[in-house]
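Worksheet: one structure, shown below.
Omission of a single protein chain aside, the complex is shown with its protein chains in their original locations.
Moving on to chain A:
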Amino acid sequence: MGNKQTVFTHEQLEAYQDCTFFTRKEIMRLFYRYQDLAPQLVPLDYTSYPDVKVPYELIGSMPELKDNPFRQRIAQVFSEDGDGHMTLDNFLDMFSVMSEMAPRDLKAYYAFKIYDFNNDDYICVWDLEQTVTKLTRGELSAEEVSLVCEKVLDEADGDHDGRLSLEDFQNMILRAPDFLSTFHIRI
């Protein structure tokens, strides 16, 4: 495996390899996926750190994300300005966190940010209602949705302040062994 690629310098690839959970080959594969999203926009030479952002509409149309009800939140959380438009760094970061080698704490942190729709660092009742509605595609009645949210708060809210803080969320994730296998996107 020699340095036949001309997209990144050797140092850049090393840096990506050290800061994400991907190997060199996977990083190159991800770069080509990113480039395929917007071939006119993304240059084939990243040695000069070009400032290129792929708009959210293209990111959200990726086959891995297009049927995910939370794709908009995922893109917003990982994008630089919270608007869903992602640079290559954001793109790599997103798939690194969602890969199977990321530790539970890191995933729990980002999962919390994804489910926190109003970005107030707490998952309040409104956030929960949004989550449940998106999960069930609006097919539960409003009464059932509020009942579910009430039960969720009963179970997970440790300090009884009416909303979930990051610690409550992490404690609840610890009890869910499925979290690592479901919060995982293969690319």
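Here, a residue touches a chain if its C-beta (ideal position, glycine included) is under 8 Å from a C-beta of that chain, and two chains touch if they have at least 3 such contacts; residues count from 1.
To be clear about the criterion, contacts and distances are computed from a predicted model.
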| item | value |
| --- | --- |
| "AP complex subunit sigma", "Transmembrane channel-like protein", "V-type proton ATPase subunit a" or "Ethylene receptor" - which is the UniProt name of the missing chain | "Transmembrane channel-like protein" |
| Of A:Phe8, A:Tyr34, A:Phe70 or A:Phe117, the residue in touch with the unshown chain | A:Phe70 |
| Contacts of chain A with the absent chain, listed as residue ranges | 1, 15-21, 23-25, 63-64, 66-70, 80, 89-90, 92-93, 96, 98, 102-103, 105-106, 109-111, 115, 119-121, 124-126, 128, 131-132, 135-137, 139-140, 144, 147-148, 151-152, 155-162, 165-167, 169-186 |
